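The complex is shown incomplete by one protein chain, all other protein chains being positioned as in the whole.
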Amino acid sequence: MAARPLETSAERRARRSERRTERTLGALSVLVLVAIAAMAVTVFIKAWPSFSYNGLGWFGTGAEPSAQLRAMHEGTPLPGHGLLYFTAWQLIWGTIITTGFAVAIAIVVSTLAAIFITEFAPAAVGRILDPVIRLLAAVPSVIYGLIGIVAIAPWINKNLISPSLANSVSYVVQLNGESLSTAILLLTIMILPIMIAISANAFASVPPSWREGSAALGVNRWRTIWRVSVRTAWPAIAAGTVLATARALGEAVMLAMVAGGRDFAPNLLDGLALLFEPVRPLAATIFQESGGLTIGPVSHTLYAIAAVLLVSAALLSFAGWAARQPLKKYGLS
Amino acid sequence: MRSKRIIAIAVAVLAVMALPAIALGRPIFVGGSTSVEPLAKKLAAAYHHAFPHRPIIKVSGGQSDIGISGVASGRFDIGDSSRDPEKTDPAHLVFIKIARDAVCLVTNPSNPLENLTKQTVERIYTGVYTNWAEVPGASASLKNSHTPISVFDRDSASGTQDAFRHIFLPGAGGEAVQQVTPRASALASNGQERAAVQGTPGGIGFVSLAFTNGVHTVPYEGIPCTLHNARSGQYRGTRNFWMVTHHVPKGQVLKFLRWVISGNATTKRIINSDWIAVH
Partner (left out) sequence: MAVAAPPERITPPKEGVRTWPLIDQAAYVLCWVVGIGLCVIAAAIVLYMLVKGISYLKPSLFVTPPSPSLSQKASGGFSSPLVGTLVVSLIGIAIAAPMGVGIAAWLTEYRRPAGLARAVESAIEMLAGAPSIVLALFGLLIFSQGFLKFLSQGTAEGALGQSFLVAGIVMSSLALPLVVTSTREGLLALPSRVRESSLALGKTRATTIRSVLLPSIRPNVATGIVLGMGRIIGDTAIVVVLLGATLQNEPASSTPLLGFLRGTGSTMTSYVYNNSPAGEGNSPEKAYAAAFVLLVIVLILNAVVTRLAGGGSGFSLRRRLGWTR
């Protein structure tokens, strides 16, 4: 008959400390989970009055957001509406157009750059590119904003915005260097490093035998990379895109400095002038208006914008997870 | 265990340090108008120099409306305002005048206008004129290149914007002021307004007198915008600076405000450097 061996006191101590540690670390993790959940819940609770007052019209057009915020500051509602009246379409469109252009350009540029790094770059150039990309990733956003506002925007103002171009839309908006173009340029540079890193890693992880097979068939290097590596690794490119989009959505300070700050929905029909029209993305709006958080309606509105950003971040997070699933098939993740 | 002892000692030290926490007293929070802000900061520094044992005074900006709503809600002890009290302001506010200030029209240094008449200013700001070619007296290069006018305004929490509208864009009939063109860019402080005009060749804006270096100050109706002219009353674009409290000021706040309006040598020197003394 096998009796259970008696536990020595040392073993009992060890078991208890083991459980204690597991509980402590587990509690720590749960604490973080609870804090993050609490953050989401609190933001939504504070945002609810703004959403419930405006309904779906919150996302639509109406008066200009700055006029609406002005009314909240002054305490005198716009005629026909209450203090919580807010229509964010100009801000949403500004965010979509800025992020959209930046991510679109970044996908193309980062794929080419990743191909260059993994395939065409000589060893010396490759050694330089590593720190270069790390540098671009490490520069704080306020420095990008500074360069934009003191160097790039005035240059664009002087050289690219001709008076005739400005006059063509002057009845509705003033053109300035601080506009969509500067915002897109800087935002692209900011999100490139993330995408390049992920894409390059994915390309490099494609099984060498596949590329060797392609070369054995006589396909040149470009076609090999394009048809084999890029095709295989496009889930990684998608995952990188998702991460980059999340970064672009959350960028507040740099865009507050260079995007123009006027809540204007750039009109695609304006032609070239579109690039030089001011925009006001959502995160930049929160940052710029954060001084008014003590005023009730303003704080509800700002939290509503924050809620929209949080939901987008969560959706992107989920999309990123979904995009990474195919990678597991090839063992690349 | 050694680490436990170290932790115990550290906690004890922190506890001892936390004891005399109320030694200096809670600071006085002053905030609001970005026009009053430089004056308030100088006064706060001089007050601390003169009375080092009294609570520190912390000054921030945010524009006049933020100052007024902040003092009503308790966020600030003293609110700075560069606009006069309005009917829509919260109740139980005490406005204390501390100085007067001039509001100047400014243009880019490449566009040294010699004069702006009332009519021209109204037409520029209400959007009737959209191009420098239409403005009499504009620089030749701007006229020839048909540069559009970049109108810079302040956002509506600003007291300077309020003063500007009342002084330069008075309304007729039942309206108090005329409406500024919606094209204008609304900026959030004097500093930003000055920087914007400085950086835009076709720009025009308005700032408090203390913020006019780096841009061209335009005479209004023939009178240059200088401290001398503002003091003598010749330049008509002047407005009041107020410090606002919720109910009658008491305690340390009262002491500070008494010092500010006492007209002593220090305050007189500070105020007269860029503003107009009223006490």
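What to note about this one:
Read from first to last, the chains carry the letters A and B; within each, the first residue is number 1.
Keep this in mind: contacts are C-beta pairs under 8 Å (C-beta built on N, C-alpha and C of every residue); 3 or more make two chains touch, one makes a residue touch a chain.
Here the structure is a predicted model, which means the values were calculated and not measured.
For the options A:V30, A:V172 or A:A322, the residue in contact with the chain missing from this view is A:V30.
Between the chain not shown and the residues A:A104, A:V132 or A:V172, the one that touches is A:V132. Among the residues A:L69, A:I107 or A:A252, only A:A252 touches the chain that is left out of the figure. Across B:R154, B:R194, B:H216 or B:R239, the residue that sits in touch with the chain not pictured is B:R194. Residues of chain A that touch the chain left out of view are 14-15, 17-18, 20-22, 24-26, 28-30, 32-33, 35-37, 39, 42-43, 46, 109, 112-113, 115-121, 123, 125-136, 138-143, 145-147, 149-151, 189, 192, 197, 200-201, 204-205, 208, 211-212, 220-223, 226, 243, 246, 249-253, 256-257, 283, 286-287, 290, 293, 302-303, 306, 309-310, 313-314, 316-317, 321.
On the side of chain B, touch with the chain left out of the figure occurs at residues 14, 17-18, 20-24, 26-27, 29, 34, 38, 41-42, 45, 56, 58-61, 73-75, 189-192, 194-196, 199, 210-211, 213, 274.
What we mean here is this: only the chains that are shown with their structure count from here on.
Centre to centre, using the average C-alpha position, chain A and chain B are separated by 36 Å. Chain contact summary for the complex, chain B toward chain A: residues 62-63, 65-66, 69-70, 73, 75, 88, 130-131, 145-148, 150-151, 155-157, 182-188, 199-200.
Taken together, the chain A residues at the contact with chain B in this complex read 64, 66, 70, 73-76, 153-154, 157, 163-164, 166-167, 170-176, 260-262, 278, 288, 291-292, 294-295.
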